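Only one protein chain is missing from this complex, and each of the others stays in its spot.
Note that the chains take the letters A, B and C in the order they are written out, and that residue 1 is the start of every chain.
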Amino acid sequence: MTSLVMFMPVIVVALGALVSLAAEPFLNDESKHKVLPWVAAVFVALGMAAFALVKVDCVYDLFAVDPVRRLLGVSVLLCALLGIGGLQWMLGREKMKGGEAYGLMLLASCGALLMTQAIDFLSLFIAMELTSFPVYALVGIRRKDQNAGEGVFKYFVSGSIFSAFFLYGVALIYGATGSTHMFSAVLEGRGSIYAVGILLVVFGLLFKAGAAPVHFWVADVYTGASVAVTGFMAAVVKVGALAALGSVWVGILATRAGAPAAWNLAEPVKFASQSPALYYVVLVVAILSMVIGAFSGLAQKSIRRILAFSAVMNAGFIVIGLLLPNYLKEGSVQLGSMFFFLVTYAIASAGALTGIAYLAGKEDKNENLEDIQGVGRRRPFVALGVAVCLASLAGLPPVAGFLAKFALFAGAFSAGMTATAIFGFGLSLVAAVYYLRIAYVLFAPRKEPCQCKCCCQTDPHYGYMLKFTVSLAALALLAMSVLPASALIG
Amino acid sequence: MTNLPLWLIPLFPLLGTILLGTIAVVSSGSKKGAAENIVGGLAVIFPAMSFACVTVLACGMPESGIRETLCNWIDFPLLHVDIGFLFDGLSRIMLLFVTGIGTLIALYSIGYMHGDRGFARFFAYINLFLFSMIVLVLSDNLLLTFFGWEGVGLCSYLLIGFWNKDLKNCKAANKAFIVNRVGDIGFLLGMLCLLSIGGAAVLNYDIFNQFMQMILNGGHLDLVFTLLTLTGVLFFVGCTGKSAQIPLLTWLPDAMAGPTPVSALIHAATMVTSGVYLVARMGKMFCMLPEVLLLIAFVGMFTALWAAITGLFQNDIKKVLAYSTISQLGYMFMAAGVCAFDASIFHVFTHAFFKAALFLGAGAVIHSLAGEQDMRKMGGLLKKTPVTACVMIFAFFAIVGFPGFAGFWSKDLILEKLVSNGPVIAMPFALGGSVNVPVGMILYVVGLATAVITAVYMGRLIIMTFFGEYRGSKESEAHIHEAPAVMLIPMVVLTFGSIFAGYLWADMIGITFFKDSLAAALGGAEAVGESILSVHHVNPVLFAVLGTLAALLGMFIAWRVYANKKIPTPKDSGAPEGSAAAWTFVWDYIHVGFVFPVRVIAWICDVVVDKFLQAFQWTLGAIGEILGDGASTFQVRRVRLQLALSITGVALIVLVALFAEGIVGIPDFVFKLIDSVKSLLGRVI
Amino acid sequence: MELQPIFIQILALAIFAVGIIVAISRRNLFFVLMGIELALNAVNLSFVGFAKTLPAEASLTGQIVPLFSIAIAAAEACVGFAMVILIFRNRESVDADSYSNMRG
Partner (left out) sequence: MLALIYFIILAVIALGAATCVLLSRHPLYGALSLVVSMVSLAGIYGLLGSPFLGVVQVMVYAGAIMMLVTFVIMVLNGARDSRTPMFDKVSLFIIPAVLVLAALVGVALVRAPLGFDAATIRGSVAVTSETLFNVAQGGPGYFILFEVLGLLLLSAMVAAVLMAKKRLGSVDSENVEEKH
């Protein structure tokens, strides 16, 4: 059963979900948050290890694994670890009853893993929904909170409407090609249906990635969810959606050229079957996202909201990667720098938000910029991890985010998108201001001595995994900047 | 012994950083802090080992330099970079004084930082700074250099804000960081431009040089000239940031907020030279771009003059030295601007010694006066702290270019090169005809004038500090004491350096050792530059005499003006006032001028992009309702409106995309309609 | 005149559009959910309609995908109504516009 080996990471994580869900009713409320996260984390770690078994191959034309997808998978699982750590800290401290959340988080990670591997629209759709449902529930996990309810509502409604759009796009593509496979040739005379279908599918994925003009949900949902969940969601859903977008993109090129499948994302693709219209669509989406993300973020006070707009902006940066090295003129696409950017972004934003979940006080009350001032001095370890992650988001060397940005802009420069590259570069500087502002505030002198007893009384047991995973994320970012090549080989 | 691996050099400070950082973190909880003996010892040993490595390597270095590639770093199709080191004539000189002076600073700091709460933390920063600086100098490609570049920026941020209890220091640190970031943008964009000209591997210095040679030999210069000029300007912007040239120079005086004067010294003697280093390193490119060279020369000239005049107005002893640093950097850039990269590096080298001696001396003065920095409260210290005074006076002779001292050789060399290499440019008149402008002569005259002013303000510093009567309070006078030995030793060593370093390249007595050692690394660039700039040889003795006269004149003026002048009683602040302040802070005001529009733009974008545009979209749908309902509905908070906007956006983009693909065509009758409207209009009109 | 595939597609498109309009323009939460169900139904119809225009092998996919999509729609309805119950408890309102208090 070669195919079983191919799915080993997913199977292990799904097993972890089943185990933690099955064990949940047999534990009392106290020990739920002490035992279950560790169980889940062990399975996630095993899942990471299981990537060593996976070979580069595709299964039934439904799923495929290649070095890039492997890297994406590992980063999804790393973000899942961060998410579990944050969730343990939050749930344990607030003494929530019930530990279903850990199982749900693993199920969502399963979905994201499958999204990165899908090369068929049907499997992509199922994986996408598998990612979404648990995240809907996780956003609403703080059930008494009005904002959480609003967040779930907005996410659910817009999410299901855009998945309907996505599915309709799939139907049109099926009508045009006779298959839901991403790489099947268009039938005679049905090119127009294909064009519309692909646009709907692309926007369905861009919605999940939070790019403009379908970005409106991002700010509200990120703010509604608890900080720990926001960190998980920001990273995992985005990795899944943008990885799928990359597959779809290569698929479009292959389909239009009528060429055989080219599912290996690690290899450069050249079909000379590019569409100028799609080029401009991507460019418009990129520029809109960058502008909206950069400037709206400046006006925000809440860290979650700042990072929400940063998510919008980074979605804009990442989609530029679709056009490299030279989509418009030669129809050649190599998505390496895009996925490197994606991975660094995902780890950095998950790490930063999880760390802030640790620093933000009970029920995330102190999550605004002025409330969090000086917290980093009391908890320097986590705050340092957060600072590294923020530096990566801001694109400061020597953290990996710098390399990713540099590679992306260098590529855009060489691809002849000089204006876009300079524009994006300028906007990334604007955005760097708000990341650095968070870092600055964390370490600024405190305004008044600590008055809240709540944060000092917490059982430190709940924080160990969070501390460990945040430092793991920071180390991963540093390691990727020193040896980016090894990240892609692993 | 020569096959010592190169990575040992950065390794030692890195180890030191890690070790000291760990000590700092571990001991942060305890009341007493870690034992200063051990920490201080460790802090000195690591840079010293590094210095030892450099010395060993420097002695056995082959002519062409040592290259060492550790591993592949980045291998994207568009970008290929290795982690590698390059040890040649240029990096040898730089490394020698970076590690050497670094070691001395560490030694000195043990005395200076005695009893400070953050003792271990401070030395961790110093080691990290040295590590970054070594990486900057030793790297064999621009990207790794950029890492070091950012690293020193970070360390300067940390060191300036070292006493972060004080908001003023934090602000100064932020300012330094932000101004440096502006320069870094230039560096980054320059790299991008270079990549787009030269391909994936061009960031490596060897390949860079080959590439430039290829352009030159193949006569392809005119093909890439525009882009290459842009690249040169962008890199120069990067250098102005790090080397505090106009217009990015305001951070350096503010950086004096750091722990007196150790971090200040780091900025002044080592970090700021990285800009000069980069220009020299990329000399091959700059020498092909006469316009950029001219820009560099004039920026250097104005900076030198402006900073020298500003130095006259300062009351804070460290600020005087800071502005004098800026002024000396201006000289270095002037030299680089006429393709005399070796002279520029030579001045970097000598300057490092005498400026370090001056800063350490100033530090010793401040130390002995228990933190007093205002020169108006000093005076007559010659008797109380004789060693410090001697050090300062010798260094003073070096900086003003008194014959025989280090500054004499390097500064006069630069002035000589300005005349011999300076281009003559034909300036067309508006009414026709043109006049030949001897740029070299202009640069030389301004440089000479600056030398006079340098002597004046340095003389003022020496006179106000060491001569006359003590002007401080009586009780503080009793406490004045000479610095401890651990501080004096580095000072004395540096004093010897500032006397004798100049003899490495004493043209007049026939020693050209320094020039020869740099020839392999820079020679190509200078040859090209000299061929372009039409060099004519001049008599060096004439320049030496003129330079000496300038120094003597300046010293005379200083003695006449300041020796017997009644010094006004100081107010609380040491900052200059009135027109002096206007002159000093002109660039700060200009910076504020830049900051303000950015804020305005941000505000406008916040209002326009986020709210107004959404409102505008909304207007299209429900314009009648807006009139009735007012602006309360502008904010998109309702999910239905959010979705509606999203779908509108999608629909618009899809519409345009389908038009572009030709799937949706414009029906014929639209054209007919337009035509008929046109004809109708034509008939009416 | 015979039945044409395009009729089926146009019907599917029309129902899809009505479904989306119901989902967004109605303020009652239940209608929002029902609109989404309607849209997913229309997509299934589109799949089946396209399946009929394709040769043997390809047409099977068009029969299978709607099965999956029906299952997913059922799951979505389940999550959706759970969500309605959750937020209804908090705010006692089924008006979609009453869930718009977040500011930034």
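Definition applied: contacts are C-beta pairs under 8 Å (C-beta built on N, C-alpha and C of every residue); 3 or more make two chains touch, one makes a residue touch a chain.
These figures come from a predicted structure and were not determined experimentally.
The absent chain, not drawn in this view, touches the displayed chains A, B, C throughout the complex. When the missing chain is restored to the complex, the residue among A:50, A:87, A:130 or A:480 that touches it is A:130. Contact residues of subunit B toward the unshown chain are 618, 620-622, 625, 629, 633, 638, 640-641, 643-644, 647-648, 650-651, 654-655, 658, 663-664. Although one chain is hidden here, its contacts on subunit C can still be listed: residues 1-11, 13-22, 24-31, 33-35, 37-38, 41, 44-45, 48-49, 51-56, 59-64, 66-68, 70-79, 81-86, 88, 92, 94-95, 97. On the side of subunit A, the interface with the absent chain consists of residues 3, 7, 14, 17-18, 21, 29, 59-63, 94-98, 100-101, 103-104, 107-108, 110-111, 114, 122-123, 126-127, 129-130, 133-134, 136-137, 140-141, 143-144, 152, 168, 172, 175-176, 189-193, 195-196, 200, using the contact rule stated above.
The rule we apply is simple: only the chains that are shown with their structure count from here on.
The two chains most heavily joined by C-beta contacts are A-B. Taking the mean of the C-alpha atoms as each chain's centre, subunit A and subunit C sit 26 Å apart. Remark: subunit B and subunit C have CA centroids separated by 62 Å (rounded to whole angstrom). Separation between the centroids of subunit A and subunit B, computed from CA atoms only, is 39 Å.
Across the assembly, subunit C contributes residues 20, 24, 96, 99-102 that each touch 2 or more other chains.
For subunit B, the set of residues touching two or more other chains reads 637, 639, 643. Residues 122, 125-126, 129, 133, 136-137, 140, 143-144, 146-147, 149-154, 156-157, 160-161, 164, 167-168, 170-172, 174-175, 178-180, 187, 219-220, 223-224, 299-302, 305 of subunit A are the ones touching subunit C in the complex.
Contact residues of subunit B toward subunit C in the complex are 635, 637-640, 643-644, 647. On the side of subunit C, the complex with subunit B involves touching residues 20, 24-25, 27, 96-97, 99-103.
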